[in-house]
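Here the complex is missing one protein chain, while the rest keep their positions.
Per-chain numbering from 1; labels A and B assigned in written order.
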Amino acid sequence: MTPTKSGDAILSLNGVTLRFSGLVAVSGVTMSIPRGSIVGLIGPNGAGKTTAFNVITGFYKPTSGYVEFSRAPSESVRLTGLPPHKVCKAGIARTFQNIRLFNNGTAMQNVMVGAHLRQRGTWWMNMFSYAFPAAAREEREIASGAYSLLERLGLEKYADSPASSLPYGAQRRLEIARALATKPSFLLLDEPAAGMNPQESAELLDFIRRLRDEFSLSILLIEHDMKVVMGVCEHIWVLDQGELIADGAPNEIKANPRVIEAYLGKEAVAHA
Amino acid sequence: MSQPSENKNPARNKAMTLIALALFVSFLWWAQSHLDGYKIRIINLIAINAILGLSLNLIYGMAGMFSLGHAGFMAIGAYVSALLILTPEQKVAMWILDPIAPWLPGIHAPFIVSLIAAGLFAALFGCLIAMPVLRLGGDYLGIATLGFSEIIRILITNLTPITNGPLGLKGIPSHTSLWMSYGCLLVVLICMTRLMRSNFGNVLRAVRDDEIAAKTMGVNTFSTRVLAFTMGCFGAGVGGALMGNLITTIDPKMFMITQTYSLLMIVVVGGLGSITGSVVGSVLVTTMLEWLRFVENPVTVGSIQIPGVPGMRMVIFSVLLIVIIIFRRDGIMGMNEFSWDRFFSFCGRALKERGAS
Partner (left out) sequence: MELNMFMQHFINALGLGSLYGLIAIGYTMVYGILRLINFAHGDIFMLGAYFVFFATIQYKLPWALGLIIAVAGATLCGLLVDRIAYRPLRDAPRISALISAIGVSFFIENISIVIFSGMPRPVVQPPALMRAFSLGGVRLVPLGIMVPVISFVLVGALLWMVYRTKPGLAMRSISHDIETTRLMGVSVDRIIALTFAIGSALAAVAGVMWALRYPRVEPLMGIMPGFKAFIAAVFGGIGSIPGAMLGGISLGFVEIMSVAFFPDLSGFRDAFAFILLIAILLIKPTGLMGEKLEDKI
């Protein structure tokens, strides 16, 4: 798989730079993610990975450069300048490093919020649903859709439990279920393996592949667990101090001296 | 498809609801003919305070916006409604300080229309205010809405040709009966329950719980908040109109910040985010405020005369507010709602415990 052809890219960053009052968080990042692939963004702590996610999802506006998204092969939109909810509407969903569920809601309600984005019926139709049978039907469809999404991710037994009461692993999966409810074609996962034991993270590999195949997604993930990254990603970008220092297939990245230097320091390279 | 359902026994629950409703209607019918005017007034006030509490709870408990402007929106509603139902002769006779605005005496509408107009006017102002202020979010909202409520009061005091200034409006024809206020409460309850059970309710709670996550899920948090705020103001307008009509006299001093505080108390006592809670809170707070009037009157116990302490009512009231927020932050209901299933399982447990002991 060669990820450089821009023609079949689903998402591309073009010279994206972000400065916070003098401090450069992300600098001239250019990357292009092939449609249908699972790719990774790695780098030491503070390299600017989550900041890059925040630029893509519209929380930060880049100082220069732009992000382009193509939901279908023939169409393309510029995301830069769109607020987060419009980015989501365009077809991009994400999870968070420190899980951000709606803690007072049940698992079902969390997923249903994701489905609201593509809901046609409005609040006043639901208030007087006797007069608007179509809106009432849509509400029921959203509920049953949310429930089947929970089933597909093995969360149905938690449907009526408050999100905050779920076990940690289930909370991570619920966050993904909620993201899927927005019907995305591109999914950003921010450290999906954080806090998991080796067995759980081994299962995660299959899970991520299954997500891609069943929901026809392209996936970009940030991860520190190298087993996960090397095991699932087809292409990897390495960020260090806001700059891309390498990209390539997992094997190339493992052997790249600049990457080893960024992670372990100069002496490690000398010893290697 | 196996759907989880909250409703374990729909036929029984429906029957229970109808029975409860019938019992309540017969209570109102009995109250109407047997209780004295003072008591009927308090029962009316409970319904009106419940409407106001619910509308504040929508802004505050459901959507998580710290608003302190409810009294202002009530004032708008009360004035709009009163100006619409006062007869032209009454209006012409009432303005003493300044001549009345020439177009005003001609405007007249039936009570129900005036209620809707009151809600719409308050909602319009609410929306205009929410647009700039909700961009900020957070704590400034409280102080800004409080400011607006004061500005509204200052405007009412100074726009004498329209509002009769500090003298207020007197002799408002009374239409607020028990049927009227509880009818309004029922409509508000039905609308609000349906709203909060729909997916829009989920979205509203999501915005309250985690704004950033809600944005990421494609929710336009700003317009959702403006909408909830506007709806809450509609309720405040209707409630203010009903209250003015019940008392038949309104003036700017009625709508000071104290008014907002007692609504806040209703919402907090009942539980932020619970519809049931606001109704329960209204019953408790309204009756308590009336009952506490005894503290301010001299009491004779046997041969000992205890002098009344004017102002003591509000002291107790504020201490209660602090105690509740420190020791029982969730109020009576927390974020839970009443349901028959919950009610029966609670009764079942209580009976079992009794049998065991």
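Everything that follows uses one rule, which is that contacts are C-beta pairs under 8 Å (C-beta built on N, C-alpha and C of every residue); 3 or more make two chains touch, one makes a residue touch a chain.
Keep in mind that what you see is a predicted model, and the values were worked out from it rather than measured.
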| item | value |
| --- | --- |
| Contact partner of the left-out chain, one of B:293, B:329 or B:352 | B:329 |
| Residue of B:13, B:90, B:157 or B:287 in touch with the missing chain, whole complex considered | B:157 |
| Touching residue (missing chain; options B:144, B:172 or B:254) | B:144 |
| Among B:132, B:302 or B:355, the residue in touch with the chain that has been omitted | B:132 |
| Residues of chain B (touch criterion as defined above) contacting the omitted chain | 64, 66, 68, 132-133, 135-136, 139-140, 142-144, 146-148, 150-151, 154-155, 157-158, 212, 257-258, 261, 264, 268, 272, 309-312, 314-315, 317-319, 321-322, 325-326, 329 |
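Criterion: only the chains that are shown with their structure count from here on.
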| item | value |
| --- | --- |
| Geometric centre distance via CA averages, chain B-chain A, whole Å | 43 |
| List of chain A residues in touch with chain B within their complex | 57, 59, 83-85, 88-89, 93-94, 96, 100-105, 108-110, 112-117, 119, 122-123, 126-129, 139, 142-144, 147-148, 159-160, 178-179, 181-182 |
| Residue numbers on chain B that touch chain A, as the complex places them | 1, 3-4, 6, 191, 194-195, 198-200, 202-203, 205-206, 208-210, 212-221, 227, 273, 335 |
